[in-house]
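Have a look at the structure that comes next, please.
The other protein chains are all here in position, but one chain of the complex has been omitted.
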């Protein structure tokens, strides 16, 4: 149709008189990622100014380490949140996968790669179940995944005790294939003589892939649409159910990656690993500019949110503040980060609403 | 204007041919409260069938006790959720108020009523701060109240240790005025010879008042509107900011009530009281039919959600199921409750969407 | 094991015990441990093992929130069990429900903490090792080893038991220990946090952890940070045992909490059948024992099986 | 600019002086001036995206103008919130209707201006009155609702628009602003709305009326403000424009009649 129509482009392409000139700075600051970058820079500057260990190589390696596993999850959770859903079972699922790796490798005497594979299958199945229940019943994902969260928490403890008799699975380092797994998941890489955890690379990779998918693929378009208005997107032919289920499975896959890293790195796993972390993932995503109501956000933002959280958590320790007040400072720092971010964006957007 | 116009009511009031006859049952089942009532009945039937202690008077008094303080908070949190916001600091705020009551009464040697009054002022101030920050910055309440949640957690610990040197405030029973406070907040009432906690009365009262406000007052109308579409409601003149701040203060007031009950009843308060409860309040509200996105829900539903949670939590204990699997059963029961509720409503609504 | 046929103890009164002897005895254990906590897991195991050995049924429940714990005790009272074992980290909060149990004619034994209030509330005995005393033992040992700047790693903010351990350590050491908060559910982050603390204050010469899981990552953190600090911990597990064997952890405080689970069941059974009490009103102490390189090999297998 | 015609009083109810509004880099309005007088209908005309709704939102307190001045009864005012405009007697039908989909019709109708009964702590929303008035006002517009408790989200587009209009007419005290009120309405209902506008005008209200339909604009309009790409193309009194001129200006040529002929003839075959 478009071919047969004579296109009456009345005005030649020229500067539109309805657009005011706006500086590059302001234009950049309006982007959600850059907003959270400001927050990260403020926190970085704050702690660096006060602690030379924090800004030293070993300090950097330390807080990047904290940010890395948190970041992998935050990016996946951000995708899910952009798609309009929550996954409260994400935290405990990292424990489930880590325990699975441990139990299959030690109690069932399998090669660690078999164990990691089994954990992946399990994680994907749980992610699928979450997504399927959410799309089938139309119940809020918050309540469905709260159910799976509690069930997994019980399973983690019950099965661990069933298999090991204690609340911890240990001896993963003795499993065959451990060394290759350690190389891939838990080794360190020397940069300027300082060992950095390989998890940081996985985090960067996850962020890059998630960003690419979100901004450059059809699937990414569907994620934004499903989160923005599910009914409308279904009406124009977006496979909203499939998108939602895929997102839950993605989150589960991220939990599997983090769980495997944990299991291989610590070589023993406690039954309550990961419980309560789900909120922190959501927080990182929100610091990074994701809307809780869905339809808006970015993977890079979530990665930066994880960085803010990691830096704050470690920075307070570096400053040697009273540990009793730890949570007080943590809360204050987070508010500081998001408020600066907000102020800067307000300024950049001027009167825009 | 309406007076001067001749109203051309063309059709006399008669049964509309565009309405099919629908049974009273179906009509009732569509209401959100009644949906959660179904969930509650299913859970009640399930546990009653298997445990005679559960269905006995002493059992009922026990699970009503659990549901009561949870229910007071759930109702307030439901109001806030209908108004479109979250309060993650609600749980820890019950701790803050309980600790304040304790510290003012014991360390500062005040009459317990003075302590309770001081706690109320503090709670309202914190609620106001939450609401003010949310409405001023336009940041999601999730992130703002997460900040206050962490800060309060730190404050609770830091101040308790500062005042008492340990993490627990004790000796509240020795404060002057304790007996009147106990009578009002922590006594029991005999019904058929079984003592029931007075908190149950407070819970019923809170539910009744919240229902009345929600359905029968202007403010209630504003709550639904602000949560449904803040921009639209502001455009027709609803004082959305004031409504939001009031809701946060209401939640804080509920936390104060629960905190005071806790302090007076236990006579000693641990610094970590309430931490982690915020999620359970939200869960109870969601089981009760509140939408996480705001604009829909009911106070009675939230009260019933708290009941479902309380019954499940104690019911599992009465069935003597393995404690290791407690969370597994808890999750399964919650899913059972919400899924039956959903199924029943689906049936009642037939093809409605 | 639901309480079928009510086992005949319904009549109340102090002497109801002997009447119950012919029915199946059922006891409830209600502690303040959180689910999956390594310390309380051993207590649970002790209680359940006793139940099996003695042919009585044991129902274990726990919740870290004092109010919830008292509601659980109340539930046990409602179920008309033949005896209740309760840990009293927060005695004031439990007073009501413990006294209600006593009033209902149910014998109560307190464990772990709360030794002072035990008899006052009407319990028939106390088995335990006050957390503060255990902490003192650790502090004294660290002082012996020459530590002066000790880091005490709290893995659950505001938990009274953990605070008591650190306080006790301060007393034993003779100087204030420094506290550090970490999250037990994220041990990787805990490791990084301990690393940060050791990096930022190189004068720390000992780290005392309060959980066996945290102990392992503390040892790893010390080597990450290149610190020479001595690592000590509360509680045992297989990892801690091997670490003590290879020297990366110097000692572990062992409260022998298995006994805190096992003994009360024995005492309740004896009371039910024979109206025996133990200790004559004095608490029965289970520890503290110190496990270090000198005695670690003997208990290595036991700890791995989760009974030490 | 021509002076007012007919029923005008002394000072205009509302006066705009050089109003402009930017959204970030987007200049939505620039240098708009006009007046709204009691007993007159000011029509705002213009292409899609010309800035009509933005202008409305400035008048009703939703947006604060970036530039320029707003005068109420000759005194400069700044509306910080729609509430303030409402309190000044300015009621608006927004193009997006400003309704809460999940709320019942009668609750939406009285939203922000709820009638109450009882006193003290027992003052409550007078729901009986509210339902009654809602049903009556809608029936007067030719909309026969099944049940005032139906959520607005399940109403048809036209029914929803009718609720918004009935609400504004019910509460409009001095100025009534209508942003494309008839767009989703049937011929009959649109007629009723035009009659409402005339009635409001006759009762001495100032009316601002936006429409794309010259057949609607011409009969009721007293002044015509023409916008194009955010800028004013003039502010005319009725006498200065014939319906044909108006149509031409709105459509850029008398296209519709031409078009009708073109469409009847199958072009392709």
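By written order: A, B, C and D. Residues from 1 in each chain.
The rule we apply is simple: contacts are C-beta pairs under 8 Å (C-beta built on N, C-alpha and C of every residue); 3 or more make two chains touch, one makes a residue touch a chain.
Everything quoted here is computed from the prediction, not taken from an experiment.
Trainee: Please provide the labels of all shown chains that the missing chain touches.
Mentor: Contacts of the omitted chain with visible chains: A, B, D.
Trainee: Among A:238, A:282 or A:339, which one touches the chain that has been omitted from the display?
Mentor: A:238
Trainee: May I ask which residue of D:35, D:53 or D:134 touches the chain that does not appear here?
Mentor: Going through D:35, D:53 or D:134 one by one, D:53 is the residue touching the chain not shown.
Trainee: Which residue among D:105, D:177 or D:190 touches the omitted chain?
Mentor: The one listed residue touching the chain not shown is D:190.
Trainee: Name, in rising order, the residues on chain D that touch the hidden chain in the full complex.
Mentor: Here the touching residues of chain D are 7, 23, 26, 46-50, 52-53, 95-96, 142-143, 146, 150, 154-159, 162, 180, 183-191, 194-195, 197-199, 201-203, 212-215, 219-220, 247, 250-252, 255-256, 259-260, 262-264, 266-269.
Trainee: For chain A, which residues touch the unseen chain?
Mentor: So the residues of chain A touching the missing chain come out as 1-2, 4-5, 7-11, 16, 18-19, 212, 216-218, 220-222, 224-225, 228-229, 231-239, 295-296.
Trainee: Can you list, in ascending order, the chain B residues touching the missing chain?
Mentor: 17-22, 26-27, 30, 349-353
In this text, only the chains that are shown with their structure count from here on.
Trainee: Using the touch rule from the top, work out which pair, A-D or B-D, shares more C-beta pairs.
Mentor: Pair with the higher count of C-beta contacts: B-D.
Trainee: Any idea how many Å lie between the Cα centroids of chain A and chain C?
Mentor: 36
Trainee: In chain D, which residues are in touch with two or more of the other chains?
Mentor: Counting only residues that touch two or more other chains, chain D contributes none.
Trainee: Quick check: what residues of chain B touch more than one other chain, meaning two or more?
Mentor: Correct list: 153, 157, 291, 324, 326-327.
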